[in-house]
Every structure is written in structure tokens, then in C-alpha cells.
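Have a look at the structure that comes next, please.
Removed from the display is one protein chain of the complex; every other protein chain stays in position.
In order of appearance the chains are A and B, and numbering begins at 1 in each one.
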Amino acid sequence: MTDTVAREETGAAQKWSGRNVPRKEDERLLRGQGSFVENIQYQHMGYVHFVRSPYAHAHIKGIDVSLAEQHPSVICTMAGDEIEELLQPFFQIAPEPGAEIRDYPLAVGKARFVGEPVVAVVAKTREAARDAADLVEVEYEPLEVVVDGQRALEDDAPVLHEDAGVNVTWQGVYDYGDIDSALERADHVVEIDELHFHRFTSTPIETNGAVVDYDAGSGVWTMHCNNQLPAVSLFWIASALGVPFSRVQLISKDIGGAFGNKINSYAYLTLLAALSRKARRPVKWTEWRSEQIASGNHSNERTFRDIKVPVMNDGTILGYQVRAIDDAGAFPRYEPLGGVIWAQVLPGCYRFENARVDFSQVVTNKAPVSPNRGYSRLQHLWMVERVVDIVASELGFDPVEVRKKNYVAEFPHETPNGCIYDSGDYHRCLDIALDLIDYRSWLGRRDEARAEGKLIGVGIGSTLDSGTNNFGQSRLVNPNMPFSGNNEAANVKIDLDGNIVVTLGSVPQGQSHATTAAQVVADVLGVAPDDVTVLIGSDMQRNVYSGFSGTIASQFAVTGLSAAIGAAERLRDDIRALAAAVLGGEEDEVVVADGVAMIGEDEDRSIPLAGLAGMIHFSTAEIPPGFENVSLNRTYVYRPPFEVPDLETKTGNLTLTYATQIHACVVEVDPETGAVQILDYAAVDDSGTLINPQIVEGQVHGATAHGIGAVLTEELHYDEDGQLVSMNFYDYEAATALDVPPLKTDSIESPSPFTPTGAKGMGEGGGAPLHAVCSAIQDALRQHGGGVVTDSHNPSERVYRLLHEPENSRAGIRVGNGHDRV
Amino acid sequence: MLLNEVRYTRPETLEDAIGVLESNENARVLAGGQSLLNVMKHRIATPEVLVDIGSIPGLNQVKIEEDGTVSLGAMATYDGLHHSDELVETYPVLARVVGRLADQQVRNRGTIGGNLCYSDPTSNLPPLMVVLEATMVVTGPSGERRVAAEDFFWGAYEVDLRRGEMLTSISLPAPKENTGYGFAILRVSADGWGIVHASAAATFENGAVGDCRLALGCVAARPVRAEAMEAALRGEEPTEENIRRASAGLGGDLDPVSDAHASSDYRRRMAEVMARRAFLQAIEEARS
Partner (left out) sequence: MEKNGAHGELALPVELTVNGQPYSETAASRSLLVFFLRDQLGVKSVNFGCDTGNCGACTVLWNGKLIKSCMMLAVQASGSEITTAEGLAAPEEDLHPIQQAFAEHHGLQCGYCTPGMLLSVKYLLERNPNPTNEEIRRGIKGNICRCTGYENIVTAVRAVAAAEKKPSSQQPSSHDPSQASEKDPVSAAQRASLPEDEVTQ
């Protein structure tokens, strides 16, 4: 357990950080006055509808838009041939040969997944665009389809991108410690043939959408949208359009959830830019749910093969070896970053010293993936927990004891690949989780239930939410990437009228940025959060922003709030300096509190902030000499301390903070059907110093619900022709209030020694529920055949098979004596 | 999400409605809209005219007739049925099942008539109507026609309605003595789509099963009677062993689809389980 980090004097007693301050966002949202992008209206707007490919893989032999263009309300259409002329293909993160992939926002020459946009129709009304789309004729020549990652690797598999020539976007081996010798000297080696992490998607209730307006006079595109990573998006959008970044301005206000699904919308924004310019009017795009599900933003599907785990008799797990095949869908887009992001949590919560991961990523004829809540760490952490769970089960270790034996216990902890786990107390979190469900009591009830033919199982999931990325890890997948480190910007000013106004570079989608930023700024400036105005949303025309501005990757509490604090502190310093000069005192005597700058407690020597603002803004002749640089307007860009990772050894600190999630789950499995019901659920988290505990807890609830949905009800199912069988909410069962059990939660605070506030980034969660539920199902199975859970998605049919045909799953598990291995 | 162009009319009388339906083969009845509007959003159904029957009086009541039969208006909503004292008194199984369909919003608009005429293979109600021995009362240009539930559901989205006809009510027999009903469903997740469901009616006489009816849903284009299981149960003591034996092999007679939610094989096996559970509920209710 780390010591509390001493904090700098702020000049006012810290009052608001750490408390459940009511949210600024609530009033307007509760009154139904949220400003979502669908509310944006321009005069003479064109509405877009896309004609999409019904084939998973097909040559586009011809497109006939003549009938569509004859529709009286149609303004224009656009297809791939025109797009190819107008745009550069999207910037690729993959190295050669993946770098050769030509990715455009409309299919060019061929369609590579069901749902890929092929033709855009712009019309005066939404209905007209939809109707006219039905009049577009596209002639396809279907090609052989590849929907399996392993198959995509084979030499004779159909190749999606001819320019690349192969389906592999990235391949690499991560090798740390000495796994071979560990396997050699181990008392036991547990072999697991295959673990599979399924494809699902977070489906924020608000889909992607935008209104893009091209101003012909200035050549500037204003993009009202809900994209969650606007600054990096400029790389893709502006370079595709071939214009300076300043000609593309992304603006968002309220966003109805994102969870990673609103990063890759840059592709659509680029297309809308071209359409707006061609149509000579603003263009609105509404994404319908089936389109949102079919056309991308899926979570990486990852298959783990040939897992070997060296274990000692005392329960020490020495590490693991695995081959991972990651299925990225038809276009990489944000990939192959997923090929390295998981390495932030290489050993999971454990002290493993040896690991070898042979990682391949392939394209297949499925929708492109995008980061989904827990991006890439989710899959890896689930695998690590399955390994620990299976090892415990096969070798007869107590699942709690084996975890405690192997958990990291001392912090900061450096992992085999150079990541630094900042702080935590996994043992304590686990104890609390077990207490919350009254673990011992459930074990007893489980045994009693068995006598009645009922199956109860108790499981644990331990994960980490690694937050605040070092984007230098992109160089581990492609050394030519120009990225490293991270940043976020904020501006805090005393406005013309003396009010404190804040703008942020972040893009909130429900995470309460305005509220928490107001809390920390209020603490610095000695006021109440109500006295701090935070302008809504992200706005490249109005707000400050830096290269990585946006909201992803569990980092706002670190990057965004540190930027806000940095700006507020510098502003406070300016206030103190100016006030001291005006009031005739020393700077370090000035106290800034309650909207006033005062020398000590001398009310006769004080000036309200409005007075200082009045001077700076409207009565400049009264400003004391020497304050040429003071404008009471301060921007600060927070940069976490990072170095570029070592590309040779693939080591380095890849994330700044590590929040802990340890979950405990009790399920009952119906032995006749395999249906799983959650009887009890506890989530314990450690997100470091909490700025607003209720908000953090809300994130924990949401991440838990997403995880429970993923493991029990949500799977994206493709058939062998590449047709997405579950493409709307009819068939894709997003978790409802009846699917999520009551959640017991608790938390501890292990301040991060690496962040200004001690806060850790959080929000995504590490997917602990996926494992807690799998582990509980596994425990139930142990009493009825001993089938092994090897898939992250366990609907009743799969559990039924595990119950009644356990030998199938068991066939892929072997325990050998390490010393006797040939 | 955006419907094709369509015409809309809201007749005030049954005669007018029938008149429109008869004169236009692309006219479709719009009842609660909880199924039809969805398929129209996806342009799977593209009727030319929607005939909204929501203003026609007398179509949504639940009545216990003088002869003891129970008449359910085709436009009775799920929520209305769930809270109907008459239905709770006579056929509580139906009141229970409709109270669990979808969600509150759907239950406030969805109608029993719309559900039955839509004849979705996964729909809870068609097999239940079969075991309740319901009679569909159909009104058309030639007057009234009565169709046994068993004969009404022809296939997926296909029912015995001729041009110009409308389902106006459903008639349930007078509740029988010593008879109980059951409904068992295996769902995706806690409360999601049905994977398989079974409806049962059973009579308990002299310590044994008198008559029984079992119908399965989600296993074929239309409700399937589990006739072999029914035959095996009649006259037998309803012990767990007997019930299990009676249900064995039920799955073998079925040929359900494989889809996103379940494989054909799983549906076959689960049909046996649900049939047993539904029957157990029915026989327990019959005994009490």
C-alpha cells in the first residue's frame, strides 16, 4: 500500500475534491434539454443515406445512380470512384505491408464487409434520401469470404486488400524473462489449447451522427459531431482531404455515450466533408442502429492458442506462453494498436516474471473493430484470469489463495515489459469483494444446493484498468509512428465580467467532466463549484485542445483534471501577483478565496476578482507596470511523464496509472438448460484518490453492466457467408435492467504517486465481470462434469454443452509434470 | 428506420374497415403497431394502405359470456388483459403470460389480435391459444367465421384470414373443472427472446392425468402439438418419472431452425425440458 502523496499547498483549504458534488450536467439533461448532435439543424440541410453492401466480399462491377438522381428531392450522390479522386486514402497505423491498405470512406472497387457504405445519397429530406437509396443499382460479383481469423492467416485464404497482398496487419513476438526455462523447471505445466474472446459491441444509446457544413468562402468545414477523439481524427480527416488541420473544426456538445464506438467516425466525417462540398449545403447524417451495429465498432475478437503455464507446487505461477490471433475485421483503422495496448497489462494482476506472446492480427470480411470499453486489455486480462482459474481448478488450488499468492503486493511494481503498476492493494480488494458477498456462506450454500441437484458457483474476476496511455507504444507496432506521450489541455480564465470560465480539450460522453473540473478549479481558486462555469462540450473553434485531446482510455481524471488544475494554478498565481501589486503587499501574502484576493485576512486590503478583471479588460491604464504578460487567461497542457519505449526489447512504461477492479460473483446454473442467473455480485475498485466518489462509482456500475451483458447476452454472430446475424437490438440483446443484478460496491483509495492529484484514470474497467461470471460458471461446472469455460461468451446453450458434454472442453486441457516434458 | 410511403385510414366501423381490406389486397390492418411498424421500418413489409382499427368500438373488451365462454376482443392490449379481473379469474395463465411480454411500453399498445395474426414463430401466444382451445372469431365481407386455434396458424406470418377479413375476437371455452394450465419458456438472458417455449393444459381425474394438451413454440413455423407426449401422459399418474418418460424423444420429432440464439439441436432438447415444466405447472394447478 503506497503512502499518500503530499500535495502542494493550494492557498485555500481543499474543500470540493473528494466529495459528491451535484452534477452541473444534470439540470439540462433531466429537463430534456441536452444538446445532442441530432438536434443540430441548418437551413437547406441535405440528408444522407448510405447504400451498403449486402455481401461480405464482392467486386463492385457497376453502380447506376441514374434513377436515384432523377428523384425530385435528390441533390447529389457519390460513389467510390469519385471518392478515390477526391481523397487520399486514410492514414494507416500498420507498418508494411498493412501500410499499403487503401481505406476510403466508401467502397472502392470492392466491398469487404456486409454493411460497408458503397454509395452516398444526399436529398432534401431524410425520407427522400432513404427512398432514393432504394433506387440505386449496384452490381456485385461475390467473392470467396473469410470470416475466421485462423483461416485468414492461411496462404490460400482470400486476400482482402490486394495492395497489401496478405491478410496480416501486424505480427510480433513479445518475449520477457525466460519462459522456456520456467516451463522446464516448473513442477507442473498446464496446457490450454484454446481460449476465445468473442466479438461484441458497447452500443451507446446515441449512435454516431454529424452535421457537416462546408463554407465555400473560407474552405472551412464545421463538423458538428459526436466523435470522441477529435484532435487525432484531424490526422485522418485533414490528410484525406488534403487540407491544413485548421480547415477542419470538430464541435460536440452532449454525447449520448461512446465507450470507444465514436473514435472511427472520422471515416464518415471525411465523407460528409466531401458531400457537403459537392452538395453545396450542410449535410446531416443520422446513423440508424442496425447500421451502427453492422458497420463497425466491434470489439476485437481474439483467439488464444497453445497456452502453456508453468506452475510450482506451492501455487506460484511463473508466467505463460500464448499465441494470439486478433481478428480486426475488414479495415484496421485504429488497429493495429490493439496489438500492443494489451501489453500494458501483460501479467494482469500478477507477479509473473516470464511471458511470451506471439501476436498476429488479421483482417477478415467482418465489420471493422474499434476500441470498445476495456480495449485490448479486456481480452488479455480475461485470458490471464482464465489461466489462473483453470490452473487453480486443475491443480486443486484454492482460487482465493492462488490469487493472493501471485498478486502483485508491493508498489510501484515494474512488470516484465517495463510497465509500472503505480499503486494498489489487490489483496485487500479481494477480501472486501468476498466479504460483500459473504463468500464463506455461499460456499456452504453451494454445497447444500448440490445435494438438491442445484448448481451454484462462486467466481472471482481480477482486472486492471490501465489509464493514460503513452502513445509511444504505437511505435512498437510501427516504428515510423510520430506519436509518443500524451497530453490534454484546459483553459481557465477570469472572464470580462469577473466570472471564472473553464474550457477543456476533453470530449465528455457522460463522465461528468464539467462537474469534476469545476471541483478542482474551485479548490484552487477558493470558490464553490457553482462559481465556476465550464462551457459544454468540445469545440475546436472555442476551446483549447492539444494533440491527444479527446476522451478515451480511462484518463480524464488524470489528464483533463491535471490540465484544469495546471491552468487554474497559473491563473491563481497571476491573480496573486497582480493583487499584490495593486494592494501593496507581497505575493505570498495574497489569499485567493471566495471571489476575492486579500492580503492575509485584512479586508481593507482586498479586491474582488471582478475588480482585477475590470482592470485587465477595460481599464488598462490602471494596470501596474510589469504585468504585460498577465491577461487572467491561462491555458495549460498537461503532459504525463513518459519516455519513448525501447523498440528493440519492446519495453517501457506504457500507461501512467492502474486502477484495480476485483469482482466476486455467484451464479446459479440450471442443470437442465444451462441458463445462468446471477445471485450475488460485488465490485470492488481502487481508482486512487477520488475526486467525486459517486461519479466514480457510477462508472463502475456501467462498466459492470457492460461486462455482464457481454458475457451472458451479447454476441455478434457472423455466419459463414459473412452475414451478421445479430445486427439490431431485436437480435443483439443489450443488457436491460432485468439482466443486470443489484450491484454491491465498495472501493479503496491507493493514491497514484504519478499524478498531480493521486487520482487514477478509470471508467472502462478491465472487464472484470466477464471473468467473474466465467469463473462462477466454471465453479458450478466443477460439480457436474468438470467442463471448462474457454469462451468469454456463455449463453445457456454453451453452458448446457459444457454441462452435458464436458469431455469436449476438457480435451483441450492437459496437465503435465514440468520436469518430464520432452 | 424510415417507412416507405403509405396511405392511412382510420375507419370508425367494422364494415368500413372490411370494405377497405376487401378492395385493396395491399391493405393491412394496423392494430397496436408493435410488430407491423417494426417490419415497415426495415421495409420488409410495404403495405399500400394501413387500416387503423383502433377507433372501431367494441373490439377491446374482455367478457364472460352467459354460457361461461370468455370473449377477448382482438384489440385488447397485453396490459389490458394482464389487469383484466375477468381474465385473471378464468384463465390466469394468459393474464400472466401477457404480463411478461416485452416491456411496459409494448404492453400498453400491443394487442392479442395483432400478435395472433402476425403469427411469429417465436410468439408466446399462438401455442397458448392452441392449448386453451381458443376459437378465432373472424369477421369479413361474408360475415363471421369461427376458426379453431389449431387451424388458424398456417405458418410463419401466415394465418387463415381471407381477403377482407379481420380477427375481431377470440373465444375461450368456459373454464373446465380440474383443469390447469402452464407456460414455460427458456429465454435468451434474464428476460429476452424466447428460445423455446411450451404451453400446457392438463386435467387431473382420479389421481391421474385426464386429458392434456401440449403445444410448443419457436420450434417450427407454427405451433406444434406434442402429441406423442400427450398420449403417453393420458391416464398416467403424473409422477416425475412418468413425465420424464413421456417427454423423451419429443425433440426427435422436431426440426427447429438454428439461428443467432440457439442451434436446432439445443432447441430440440430444450423443447423436452420446457414441455415437462409447462405440464408440471398445469397438473399442479389442476390438482389445487
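One rule holds in what follows: a contact is a pair of C-beta atoms (placed from the backbone, for glycine too) under 8 Å apart; a residue touches a chain by one contact, two chains touch by 3 or more.
Because the structure is predicted, anything quoted here is derived from the model rather than measured.
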So one chain is hidden, and I want to know which residue out of B:Glu12, B:Glu89, B:Asp103 or B:Glu237 touches that hidden chain in the complete assembly. B:Asp103
Across A:Ile251, A:Ala734 or A:Val788, the one contacting the chain not displayed is A:Ala734
Touching the absent chain when the full complex is considered, from A:Arg19, A:Arg151, A:Arg323 or A:His427: A:Arg19
Write the list of subunit A residues that the hidden chain touches. 18-23, 25-34, 36, 38-39, 126-127, 202-207, 254-257, 259, 288-290, 436, 509-512, 528-530, 677-680, 690, 693-699, 701-706, 728-730, 734-738, 740-747
Contact footprint on subunit B, counting only the chain that is left out: 1-10, 20, 23-24, 27, 30, 33-34, 37-38, 41-42, 48-52, 54, 102-106, 108-109, 191
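Rule of thumb we're sticking to: only the chains that are shown with their structure count from here on.
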Could you grab the centroid distance between subunit A and subunit B? Build each centroid from C-alpha atoms only and quote it in angstrom. 44
In the complex, go through subunit A and note every residue touching subunit B. 126-127, 130-131, 134, 288-290, 672-673, 675, 677, 712-713, 715, 717, 725-726, 730-731, 733, 735-736, 738-739, 795-797, 800
Can you tell me which positions in subunit B touch subunit A when the two form their complex? 1-2, 4-5, 38, 42-43, 103, 186-193, 195, 259-263, 266, 269-270, 273
